[in-house]
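What you see is the complex with one protein chain gone and the rest in place.
First chain written, first letter: the chains are A, B, C and D, and each begins at residue 1.
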Amino acid sequence: MSNLTPPFSPGASPQDEPRRSPAGEGGPAAGNISDSEREDLRQHGILLTSLEELYGWGRSNSIWPLQFGLACCAIEMIAAATARFDIARFGAEIFRPSPRQADLMIVSGTVTKKMAPLVVRLWNQMPEPKYCIAMGACAISGGPFKQGYNVLKGIDRLIPVDIYIPGCPPRPEALLHGLTELQAKIRAEHVSGPQAARHLQADSASEFPIPDYGAHDLEPPHNPDLFKPPASPRAEGLKN
Amino acid sequence: MLGSGILKGLAVTAKNFVGSYHNPARMVTQEYPDVQPQLPANYRNFPFLVTENATDPMGTMRCVACQICEKECPPQCIYIEKSKDKKPDANGKLQLYPAVFDIDTAVCMSCQLCVEVCPFDAIKMDHVFAIAATNRFSGLLLNREELAKPNTYFHEIRPDEAAEVDGRLAAERAAAEEKAKAAAAAKATAATATKPATGGAAAP
Amino acid sequence: MRAVHDEFHGDLLEVSMGPQHPSTHGVFRMVVTLDGEQIVKLKPVFGYLHRNHEKIAESTSYLSSMPYTDRLDYLCSMSNNWAYALAVEKLGGLTVPDRAQYLRVIMAELTRLVNHSCLVGFLFNDLGTSFTPLLYAFREREKILDLFESLSGSRMMCNYQRFGGCRVDPPPAWLAAASALVDNFPRFLDEYETMLTGNEIMLARTQGIGPMGAAQAINAGITGPCLRATGVDYDLRKVDAYGFYPRFNFRVPLGAHGDTYDRYMMRILEMRESVKILQQAFRELPAGPIMDPKAKLRGFRPKVGEAYGRLEGPKGELGFYLISDGSTNPWRYRVRPPSLINLTLLEELCLGRTIADAVVILGSIDIVLGEVDR
Amino acid sequence: MIVPASPDPAKPDLSTPPVAENSLASALPPFSPSAILPRLLARFPAATIELVPNPGPAAEHSLLLDAAHAREIATFLRDDDMLRLDYCSNATGIDWPEKEIVDTVKKSVPDPAGGPDKVVEEKTKRIQPGYLETVYHLYSMARKHGPVILRLRTENRNDRIFLPSLTPVWKSCDFQEREIFDLYGIVFLGHPDLRRLLMWDGFKDHPMRRDYVAPDDFEWEPTPHGSVLDRAKGHYPKTEGLNS
Partner (left out) sequence: MNLETLPLQLRNAIVDLFPPALQWFVHHLLTITVILTVFGLFFAFTTIAERKLLARLQNRLGPNRAGLPWFPKLKLWGITQPFADAIKAITKEDIVPAAADKVLHFLAPVLIVAFSLLGFAVLPFGRNLIPVELDAALLYFFAAGAATELAIFMAGWGSRNKYSLLAAMRALAQLISYELPLILSVVPVVMVCGTLSTKAIAAAQGGWTFGLLPHWHVFTPWGFAAFIIFLIATLAESNRSPFDLPEAESELIAGHLTEYSGFKYALFFMAEYFGLTALSGLGVTLFLGGWQAPCEFLQFIPSYLWFMIKLVGMIVFFIWVRGTLLRLRIDQLTRLSWKFLVPLALLNLGNGAFWALTPDWTGPLVLARWAISAAIVVVPFVLLGRRLTAGQAPRSYRYA
């Protein structure tokens, strides 16, 4: 999975990698073209690149989210669709209630263990290309409720997440910011080659195993092929 | 008569439609990426650590690693390791400092309790919200370098509170200096003047 | 109601509505057995948002539970704060200064405006509008949230009240802005009612739908506007006279039919009364401290004992039952969730009606899953 | 900790002298447990009803009913014209695990040396058996008074965990008793539909009990302390020499 980095080392400064773009404008690949992209350009020829751009433009401007709210963040998600924030400006106001017509799953709120299998099922029901935004602390990591016995500590244990939006709940603007990040990510996707979009890679999974309700916990509690957390930064030099 | 209610409704929506072209009360959209929201000074989203000096943020951190916030944080998203050595703080008093200060923004619920319980005005709430990341393990765990922001930034986002805090700290500093002076004077009168450990001036 | 299953009537159809369904207000689930479109059986299924609020609160301090109460009924964090503060004050024998009492009333009534306007918006969405009433309601809600944000720092999760008072004293500019907003609120209500209350489709879809009897409602523990829609005069602001509510001059609207339309109108009328309360509160707000000096927030250790504090939340009676064993953490922390208990009669109300009605009845009961499942 | 009522009449203001009803009603509000208790005892002579005092500032005392008569008493409370407790607001489950209590008795021992009596503390340990408890908060909508608090206790926490359901009396207990059954494991006899409310059906534990251990999903805990740190350590890579 591409969104996993090598294990976190406590000493290294995390500023080495460009982790986030400045607020508001564009995203990682919005404006200038990087060297690798220029190389691609040369290889593919201009026609394919133009088609690629058209393809990315079409998809990035027509992200229909699944009408699917879990908890508090869902209210801010609805607020993002209301007049003040108006997610429609990005062409994303068409919240489809059926997963078959949705492109984006905004996991907005606490995913409980009782709910988790259903979230995975909804994700499996969505047609490719599909994207997932984990909105809010609970969806990312369990958030304030992570100590709970019935709370899944992050939806990325079961399905791949493209964008994480922290906050409890994130402001509607933060969701819009996450959406622009996602748009930039989609625009930067390629149709072929090693950097091709996830859904175009032959070996990438589109459906994920749905955990069963067990006697004490979900079975399995997370998808080991997907969720590979780095060793905790506290693993060495334990404090007592 | 049948239909009058429906016609009234249509009239209201028509009024809103027309109003959306000329009445700002009926066109409330703020175009976010182009227009940044006007955040009130009290807005709180994720904590940051106040440092006195922008050029040497790690050296002038107000935090003394007392770990009260770590204990009080309801979702336990703060992790602090005390330093082994001590550094002089703004008052010149030797204090511990956090060797590690991590906040997991993937967990933080911005409840502000860490700010409320902090006796040193060292941790304050930030205004940043656009920090979406593609990797939560490295992208959302903030360390002390990322958390440290200068006092000038604090003044920028919350002028009233920052001025109040500065005033309070200045008063404390003055009191401390007075005390130190008095102690020094006492010691001077005692005529066994060894340089007191806490006698150095505040390193700004 | 026809529940015959023979060669003339065909098969019954079992439909599982939710937990991902546009009209279940979150992750509520109803297992509905249908005969044609008619409901012959309806079983609510809970727990999809059971995030262990009570268990977590038993292992954290009294103060640390305050931000969690924001997330119970996430539309009305201010009321939840107050209910919890009320219970802790009762447990610890704390008093609240006058100004804080007034501020609490202001916040609670603003919250009522937020909740009720959202509710009617969602209700109309369930009735099939294309979001228009919801968006008008959210337009007004944003204004109130702006107030909350500029005072407490967060739009939804205010974490504003403390046991023994409130956290921030509003400056005069805030009070002026809030007062202006409240004065303008009835204009929004008028427009809203012009648009929808007399609408023939709205009347046909709500009048006589899901009527609830008074005795039935009392026995099922229904509280709040749903109860008053049946004509039972039971408003904790009057009955318990908590806070400074006895000082305010307001009326409690009562319905007669207990149907969806009455439940809707209760909300509209209550908003109008809330506006009156708010106007009085802004007029009479005294100066003074906002915290009980005796209140110790960090490391608060109430004496051994127990207390049940309840108040009239926008959705009904919101109660907190706390048992202290003398330590810094409550031994037992129980939330009496109005949203959950108001659903007790859901099946009775929906039997014999169509799916479309069930959705509307559920919408008119006004649930928030964060509170139902906790 | 709430001490179970003891028969010794140490607190005269709470204990209930068998006074005639009418004189009591004038002194106490009709819904106060001290006023209700004698009426109940008179009405249900076979029942054992105790008054459980609340030592906190709220001073809302409660009545401990025995399981055999609970439903009859509840029905009486609901229908009695003076009380009309028609509304059961809240039903709570509580877990009281068994615990060791150290009783300290001060005894004055006569000094064999003939001096003044010595005060010697004598400590006796006893195990207070654990039990599960439900608490019902009753109010009257008709009379607008309350609360009357009822308590019911199971015999232990393991197998004798049966209590009568009050759902037939107040329908509002329906979901709340299901929740208690789910989270505490109290079995309510006579409940019309006793299934788990919040957790899934195949779930075996009762997570609100004090001795419940949550499943181990502490793979990624970047900011651990306290019990979280202990659990998280289990997932740290085993490097020789460091954490063994």
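Simple rule for what comes next: contacts are C-beta pairs under 8 Å (C-beta built on N, C-alpha and C of every residue); 3 or more make two chains touch, one makes a residue touch a chain.
Quick caveat: nothing in here was measured; it's all calculated off a predicted structure.
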Touched by the hidden chain, restricted to displayed chains: A, B, C
Candidate in contact with the missing chain, chosen from C:D73, C:D235, C:D292 or C:E371: C:D235
Chain not shown: contacting residue from C:M202, C:I222 or C:L349: C:M202
Selected residue (touches chain absent from view) among C:L127, C:V304 or C:V368: C:L127
Residue in contact with the excluded chain [from A:L70, A:A83, A:L218 or A:A235]: A:A83
Touch list for subunit C against the chain that is not drawn: 13, 15, 21-23, 34, 36-37, 124-132, 135-136, 139, 195-205, 207-208, 233, 235, 238, 251-257, 261-262, 265, 269, 354-357, 359
Residues in subunit B touching the chain absent from view: 1-3, 6, 9-10, 12-14, 16-17, 19-21, 26-29, 31
Residues of subunit A (touch criterion as defined above) contacting the omitted chain: 30, 50, 53-62, 82-84, 86, 88-91, 93, 96-98, 100-101, 103, 125, 127-129, 199
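Quick note on the criterion: only the chains that are shown with their structure count from here on.
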Selected pair, greater C-beta contact count between A-D and A-B: A-B
Geometric centre distance via CA averages, subunit D-subunit A, whole Å: 46
Centre-of-Cα separation between subunit C and subunit A, whole angstrom: 33
Chain centre separation (subunit C, subunit D; CA means) in Å: 28
Multi-partner residues of subunit B (at least 2 other chains): 28, 45, 74, 76, 79, 102, 104, 107, 109-111, 137, 141
Shared-contact residues (touching 2 or more other chains) in subunit C: 47, 50, 52, 55, 67-68, 71, 139, 142, 157, 373
Interface residues, subunit C side, partner subunit A - complex: 19-22, 26-27, 47-53, 55-56, 59, 67-68, 71, 74-75, 131, 134-135, 138-139, 142, 155-157, 369-370, 373
Subunit C residues touching subunit D - in the complex, by the definition given at the top: 46-47, 50, 52, 54-55, 90-93, 218-223, 232, 234, 239, 302-308, 310, 317, 319, 321, 323-326, 331-332, 334, 336, 340-341, 343-345, 373
Complex interface listing, subunit A residues touching subunit D: 114, 141, 147-150, 153-154, 213-217, 221-222, 227, 229-236, 238-239
